[in-house]
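Here it is, the structure in full.
Of the protein chains in this complex, all but one are displayed in their positions.
Right, chain A next:
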Amino acid sequence: MNRVHLRFLSLADNVGLARVSVAALAGQGRFSLSDIEEIKVAVSEAVSNAIIHGYQRRTDGWVELDLELDDAGLTIVVEDWGVGIEDIEQARQPSYSGDPERMGLGFVFMESFMHGLEVESTLGQGTRVQMRRLANVSGELSRDAQ
């Protein structure tokens, strides 16, 4: 059992910081390298959403990352105090994006690469995304073999 709490500004540079932090913690658990790559994508999407949508690219907002690793898996919470999401179900649909250069796949990747996704949001107050990735024994073996 291990827990990590990070609080960082809504800077694009911090997306990578969040990824590296999660990967380091996941490396302590029963995850294969490919598992960890998928977890990194999910975290990258959640933190990017907080910066782009939550804070609308403002760089003075706070993003919090809570990680909890146990024998059964890894729980990740990404929270911002930005503008919030008006319609969560719509936001979770593929190709939903206010930006033509973005693909609206953020939540799709989170759902596909994780084993559970919960989104809570209040307009004007912020958004909380909780994801869980279950551990696997084969992953531990393959990691030990590295």
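What to note about this one:
Throughout what follows, a contact is a pair of C-beta atoms (placed from the backbone, for glycine too) under 8 Å apart; a residue touches a chain by one contact, two chains touch by 3 or more; residues count from 1.
Here is the rule we use: contacts and distances are computed from a predicted model.
One chain of the assembly is not displayed; among "Ubiquinone biosynthesis protein UbiV", "Extracellular solute-binding protein", "Phosphate transport system permease protein" or "Anti-sigma factor antagonist", its UniProt protein name is "Anti-sigma factor antagonist".
Checked against the hidden chain, the listed residues A:29, A:73, A:106 or A:126 yield one contact partner: A:106.
Although one chain is not displayed, chain A still touches it through residues 12-13, 15-16, 19, 34, 37-38, 40-41, 44-45, 48, 51-52, 99-106, 108-109, 112.
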